[in-house]
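Chains shown are a subset, placed as in the full complex.
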Amino acid sequence: MGLSLLGALDLLGVFVFALSGATLAVSKRLDVFGVLVLGAVTALGGGLLRDVLLGATPPVALQRTSLLVTTLVAGLLAFLATPLVERLAGAVRLFDAAGLGLFVAAGTTKALDAGLGAAAAVTVGCLTGIGGGVVRDVLVGEVPVVLRREVYAVPALLGAALVVAADGQVLPRGPWAAGGAVVVFGLRMLGVWRDWHAPVAPLHRTRTR
Amino acid sequence: MGLSLLGALDLLGVFVFALSGATLAVSKRLDVFGVLVLGAVTALGGGLLRDVLLGATPPVALQRTSLLVTTLVAGLLAFLATPLVERLAGAVRLFDAAGLGLFVAAGTTKALDAGLGAAAAVTVGCLTGIGGGVVRDVLVGEVPVVLRREVYAVPALLGAALVVAADGQVLPRGPWAAGGAVVVFGLRMLGVWRDWHAPVAPLHRTRTR
């Protein structure tokens, strides 16, 4: 039951990440194929990068058909019912934060399972959560929003660091991963609610003149 | 003989894909190195992505020197004789469609050989045919044309789906792959001839205000 709950949450994360990519594609006037591709890339890109870096090929995204099908359903929904999806923006942001938490926790755990060290596991975990959005933004010609102003990274880093730091302490890996996912989710929603932004270096004079 | 014909067609596909990338690079004012790189990336990028995802490393593109050399010849031709290449645009489009067919069929077959399921094999097949062009466009700062308006995707999807659906039916994998390549080629040329475009979602009001 725990497993099937996790599986359902996983699919929900994929669905919502795909919605975010597909909605961006619609607003950028991509055609229906572009909308489906951008949805799939956003939802599956982070996991693909993780699996390729870990040498775990073929990647999970190519082995579990349900993941790919889920992104296509989300893409079609965004294409056919854009106004509805936009009206649900609040809910989408909530699930998006949940997806981020799940992806980061799963990526960090998989990296630890593969025998990576602490810093590398945190890196792979964050890449799993954020990589799909980076590829999404690059494909539509934008500088990735996560590198500019959205506070995705701090929740992801702290959550991944918790999973790594707690590894082997008292509880097995699974519960700590769940805890990490919750931390990511909570911090991300707090960031959205308080409109947190990461600092930018001061524009210094020799550049602006 | 059948094999050497296929090998020749394969090189022709690589040559023409490289021409398309290199010609774009010339029109974007890249230097000679940029022209050669863009040609190579366009021709070999899809296969590289396929092989990395399947874990078939080092990729074929790094093992068969003839492929790399072919892209360099095409790149030099586009650099030194741009007007000639542009006058041949009609022929290039024909061979480009042929290359798309071959790449999609070969990619789908390789994915089936690697034991992937139906949806994943179709995905990998389309990625093999389209991936190089996506990387090409991203490198010159454009939203990939295949995501915006060119009907590359429908022929690729249908051809790959045919290869997958027919797998194990009556004939061995080879002839069905050839049939898939022909379907891709025919539909693509039909799309070019009739100027087909994939639909775009209606711009809806809340966005334009």
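Should a chain be cited, it is by its letter among A and B, assigned in written order, with residues numbered from 1 in that chain.
The rule is simple: a residue touches a chain if its C-beta (ideal position, glycine included) is under 8 Å from a C-beta of that chain, and two chains touch if they have at least 3 such contacts.
Given the structure is predicted, the values throughout are model-derived calculations rather than measurements.
S.K.: Tell me how many copies the full complex contains, given that 2 of them appear here.
M.R.: 3
Quick note on the criterion: only the chains that are shown with their structure count from here on.
S.K.: How far is the middle of subunit A from the middle of subunit B, if each middle is the mean of its Cα atoms, in Å?
M.R.: Spacing between the chain centres: roughly 29 Å.
S.K.: Looking at the complex, which residues from subunit A come into contact with subunit B?
M.R.: On the subunit A side, the touching residues are 25-35, 37-38, 48, 52, 55, 57-59, 62-63, 65, 68-69, 79-80, 82-83, 86, 138-141.
S.K.: Across the complex, what residues on subunit B touch subunit A?
M.R.: 52-55, 114, 116-120, 123-124, 134, 138, 141-144, 146-149, 153-154, 197-204, 206-207
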